[in-house]
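Here it is, the structure, as structure tokens.
For this view, one protein chain was removed and the others were kept in their places.
Lettered A, B and C in written order, each chain numbered from 1.
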Amino acid sequence: MLFERIVSEGLAHYSYIIGDMKNAVVIDPRRDCDVYVRMVTREGLRITHILETHRNEDYLIGSVELASRTGAEILHADSELDYQYGQPVEDGQKIKVGRYSLEAISTPGHTPGSMSYLLYDPSGAPWVVFTGDALFAGDVGRTDLPGLDRLKEMTGLLHDSIFSKLLPLGDEVIVCPGHGAGSVCGESIADRVITTIGIERKTNPKLQFTEKDEFIEKVGKEQERPPYFRKMEELNIAGVPILGALPMPTPLSPGEFSEAAEKGIVLDTRWELGFGAAHVPGALNIWFEGLAGFTGWFLTYDHPILLVNETDDPEEVVRVLIRMGYDHVPGYLSGGMLKWHMAGNNSGSIRTITVQNLCQQLDKGERPWILDVRSQAELDKGGIIPDGHHIHITRLPERLDEVPRDKPITVFCGSGMRSMVAASFLRREGWDDLTVILGGLSGWKSKSCPIDL
Amino acid sequence: MLFERIVSEGLAHYSYIIGDMKNAVVIDPRRDCDVYVRMVTREGLRITHILETHRNEDYLIGSVELASRTGAEILHADSELDYQYGQPVEDGQKIKVGRYSLEAISTPGHTPGSMSYLLYDPSGAPWVVFTGDALFAGDVGRTDLPGLDRLKEMTGLLHDSIFSKLLPLGDEVIVCPGHGAGSVCGESIADRVITTIGIERKTNPKLQFTEKDEFIEKVGKEQERPPYFRKMEELNIAGVPILGALPMPTPLSPGEFSEAAEKGIVLDTRWELGFGAAHVPGALNIWFEGLAGFTGWFLTYDHPILLVNETDDPEEVVRVLIRMGYDHVPGYLSGGMLKWHMAGNNSGSIRTITVQNLCQQLDKGERPWILDVRSQAELDKGGIIPDGHHIHITRLPERLDEVPRDKPITVFCGSGMRSMVAASFLRREGWDDLTVILGGLSGWKSKSCPIDL
Amino acid sequence: MLFERIVSEGLAHYSYIIGDMKNAVVIDPRRDCDVYVRMVTREGLRITHILETHRNEDYLIGSVELASRTGAEILHADSELDYQYGQPVEDGQKIKVGRYSLEAISTPGHTPGSMSYLLYDPSGAPWVVFTGDALFAGDVGRTDLPGLDRLKEMTGLLHDSIFSKLLPLGDEVIVCPGHGAGSVCGESIADRVITTIGIERKTNPKLQFTEKDEFIEKVGKEQERPPYFRKMEELNIAGVPILGALPMPTPLSPGEFSEAAEKGIVLDTRWELGFGAAHVPGALNIWFEGLAGFTGWFLTYDHPILLVNETDDPEEVVRVLIRMGYDHVPGYLSGGMLKWHMAGNNSGSIRTITVQNLCQQLDKGERPWILDVRSQAELDKGGIIPDGHHIHITRLPERLDEVPRDKPITVFCGSGMRSMVAASFLRREGWDDLTVILGGLSGWKSKSCPIDL
Partner (left out) sequence: MLFERIVSEGLAHYSYIIGDMKNAVVIDPRRDCDVYVRMVTREGLRITHILETHRNEDYLIGSVELASRTGAEILHADSELDYQYGQPVEDGQKIKVGRYSLEAISTPGHTPGSMSYLLYDPSGAPWVVFTGDALFAGDVGRTDLPGLDRLKEMTGLLHDSIFSKLLPLGDEVIVCPGHGAGSVCGESIADRVITTIGIERKTNPKLQFTEKDEFIEKVGKEQERPPYFRKMEELNIAGVPILGALPMPTPLSPGEFSEAAEKGIVLDTRWELGFGAAHVPGALNIWFEGLAGFTGWFLTYDHPILLVNETDDPEEVVRVLIRMGYDHVPGYLSGGMLKWHMAGNNSGSIRTITVQNLCQQLDKGERPWILDVRSQAELDKGGIIPDGHHIHITRLPERLDEVPRDKPITVFCGSGMRSMVAASFLRREGWDDLTVILGGLSGWKSKSCPIDL
């Protein structure tokens, strides 16, 4: 049989394909869906069904795209919503996959209509449950997305889904969730790529609140919601536009790039060091691995995106962007910064210093205005640094007025990567004297800098 | 700089991509044109022009497809014809490729408006000439396609193109033709994958007829024209339909396949031995490497094609078929003949015997009706076999009445592959007692069978 | 973190690699071990330990090969045996993998010193247990290999290992066994590629015999032991010879192949149909997917192996053969059977007929001597066919005298593949009139042939 988890890095999104004998089913496909088609072609299987566990808000689901290529039937979960494609799936509905079968289990909470899918093996024994964003390894789905007015209601529903529907399946049932560690859909998803009902029952911190009231109180809380979620929701209900082939940006000479950049936004996906040393003036820096996590906070949908990256092949960057609906990426800087400079252009730069240098400054009594862009959870766990002013990176756009415009700003995070994102954003907003700390808190702790924590 | 020949096996079609600095030009692209897009993406180049050397008749040109993906301008050669896309190219027109340039040279003969393209290197020296189907390694383009009434005229034009336009470029200029050995567009194209004006001038048999009259007499002759050429011509003038992604046939169970086959034709691309042993009743056999050469003689465009192949991945087969416009390939037999038999189906078979067995039969005085499907050229070169009845495989459909229906038929060719194609066709047409000779003439000669040649 | 199962098809052998932070551990590596090196190189990890769950007898373990490339330490399980490489691992010994840790758990039974390895996640919770051949999905390891005199003892040990060591780990612990469905190391391993303690506790048929005595009686029995097991055992104790790069057989012309074949054995890995139609006289047929399962029964180690296959690339065949210690594969027939026949050589053939044809024969009252080479388990489950003489294919070499030499033999199995293996073996042993039934029992049942079952 065919049983694969397909990971979309960055989003930490897990989709699954299950196939046997002659048909296959895909659960929560991503938008660049060639990967599923290749798998079934190799195995001689036909994708007959596409199952959605819930309406997603952190990425565009590939159901319509995949259906257009394969003729598969789409079953979407949230019958409460006004979906404009596919068919709703009902609690208890069964779908055959060769000798295996899947059963839909209503597990609302993350969204009002979330479904899980239980896979029975040929003997009829429950084997694997695909829980979408209801239950993760080490965490549960957030319940604040349907609105804060419904927070208690949704959290209560999630409690019931987990304690009355999922846990009773038995400790031995394998759990395949919709996201892994690093997703914005769970606060603290664990690293283990596969888990079981029993492991979660015993070790998942959220599942220790067995009482519904306590669960509602402790688990139900507001979390960050990147602005792009709104667009994801709309499109995921309306049906995501079909791409066909992956759109390929045009290679642009420095002159052409410069011109195109005037009407768009420059997104530079290089590492923090190269970006800091030199970049196209006005560029926003989000390193490649951080694209899925941070693009949605800093890029709107109303401007074309012009790319600068390390190599000349923009395919992987485009792949990540279209998963979040950034489909308008008309060009990239061919030959990169080397060609930019060889054409005689000027470039911007942002100073970088190591943690040791910062410590020396502090030892000397210098007191830079330190902007610490780590999350509250990181602060709680890792400690704060003296004199740091905390604004989580994702809040920066809305809390800009807290950053003084008349002082040198030193940006600090866990490693230096997010600091450069923040610094590039500040530079675009007019700040000039910016320094990024390389190594971040990790480096800080390694060196036991001689200051209070 | 980028300089690559892209070979489409089977058709022995050569397309070329040349790129430098920031732009690239593709000459005579094939329809499945992802290969060019990948190359320029990797190099950071933009395809700005697509050049056609002539209106092709043996394959569908990928100009429109490639233009739709890249925005490149199409320059087609045959301004005499009523093209419905792109722009005509004029004799002497220049196209820049970075520091290099291409110049169009009118070289009519194969078609009335055939163009060659001369590539100058940055110093301005002529370097490479792309001759399309005007001049090949060891051969010249056929001149019978515009019609037999224009045969002399076209052959005369070709003489002038070669002797007054191409040869004067200088012995040292490299020649990149539109086809290699094995193409139906030249009778006897040589094996050398690259050549020069001088090598052709000295060794190309057709170029030894320097006098125009002799050239017209000796070179201008009718050659075979597969029925599918007509469709290629029409579409290549009208503009080939855009495919987008490669169409993917559906895997079918034996039951579904059986049903679908009733309204279509079964094309089995396995080797002669497996096909001979067992095949879906009614299947036509054309082994994979022979697809480009023989499909056009035996398959019409009015039926869906159902595939049987060795493995479960039909992609490569589909790729070859769509190059010839066979776009309607709805399904393939998933699991192949193994699953066919495991479903309890009956299958057809065609007897195979070795050359040695045939010799023994002949020695014993048996006289089977031997159908020799080799070409006249092969007969001239390799010799005939005693009692063989010669019908070139491509003529078989129209000369069926020459094959006796009341006798056992033994089919013979060069190796056994084409014999099985012919036998599968005869079986479809009602012949029952068929034997294919394994090894063909090659085996025959190795064993010096004790009979007159 | 890195967590991958590496499947060696055919052997249905599962090896695992676990990595985190900077080091990685490989459990039961295969001999062609480039796959592990590639994985860790990509992730920037170093393989520090190679763990063996037990001394294997169905394949050559890659520990020494992998250690020679990486400098990793080998920990072998069976301290009772006289291993000539690596270090023994002790019950309770811990190995760190970044933030995770592995603990050795003594689980004897399949071999006297079998070890399982329990993986704890960073929180210290038991997560995954690698059970080697102690516990499979749906089955347990065989206990007859240490000798029939120790059968009860070993089966008792296995009972204790499972019921006192593994099951107490908790229903929720994920089980990663050493083999999947299709292995010769378990009778009836289930299809599910991953399982849990709880699923096995509830559904594994062997685990329903909770009482030790009953377990010993029902589970402890002799199973087939291919002759090549003896060589595997020896080498796996002595330390498997290092290969370095994969040995590559030389392409041979028909003439060279013919000569080489005189001192070796011809192994033809094509499908049953092509082989039946024509093969090098004297060739043994084992289709590619069947190589791991059947080579050990029919090929000894004292002759060089000469290959015939469908394509010209023998790499995958060599890969399977060296996993079982068949390292001496000096050449293959370049150009395959096509070139063989084109060189004028004769070939052997074996008749194939469909199930329907067989039924017709039977209906007419013909009574061929039917050799049914399915296993006893298949007979029990699928039914016998009338007049069939049952000899499991693996017993054929030792029960040859039961097959009449003076009658036409019709060979029958589940699909036709093993029938051709058996027929090719009989042909080598002197039988002449052989017929293979295409479709086998599967086809038989589909057609409800009008005879008693």
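What we mean here is this: contacts are C-beta pairs under 8 Å (C-beta built on N, C-alpha and C of every residue); 3 or more make two chains touch, one makes a residue touch a chain.
Note that the structure is a prediction, hence the values are computed from the model and not measured.
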Answer for the absent chain's shown contacts is A, B, C
Quick one: which of C:G44, C:G92, C:G147 or C:G365 touches the chain that's been left out?
C:G44
The one of C:S79, C:Q93, C:S334 or C:N357 in touch with the missing chain is C:S334
Tell me which residue among A:A278, A:I391 or A:I409 touches the hidden chain in the full complex.
A:A278
Residues on chain C facing the left-out chain by the touch rule are 22, 37, 40-46, 69, 71, 244-245, 248, 250-251, 253, 312-315, 334-335
Where the missing chain touches chain A, by residue
270-274, 276-278, 310, 337-338, 341-347, 349, 352, 354-357, 415-417, 438-440, 442-447
Spell out the interface residues on chain B facing the chain that's missing from view.
1, 3, 121-123, 125, 127, 170-174, 190-199, 201-203
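By our rule, only the chains that are shown with their structure count from here on.
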Are the two sides of the chain A and chain B contact the same residues or different ones, given that same means over half of the numbers occur on both copies?
same
Give me the ID of the chain with the smallest distance between its Cα centroid and the all-protein Cα centroid.
C
Let me check something: if the centre of a chain is the mean of its CA atoms, which chain is farthest from chain A?
B
By number of contacting C-beta pairs, the most connected chains are B-C
What whole-Å value do you get for the distance between chain A and chain B if each is reduced to the mean of its CA atoms?
49
Give me the residues of chain C that touch two or more other chains.
none
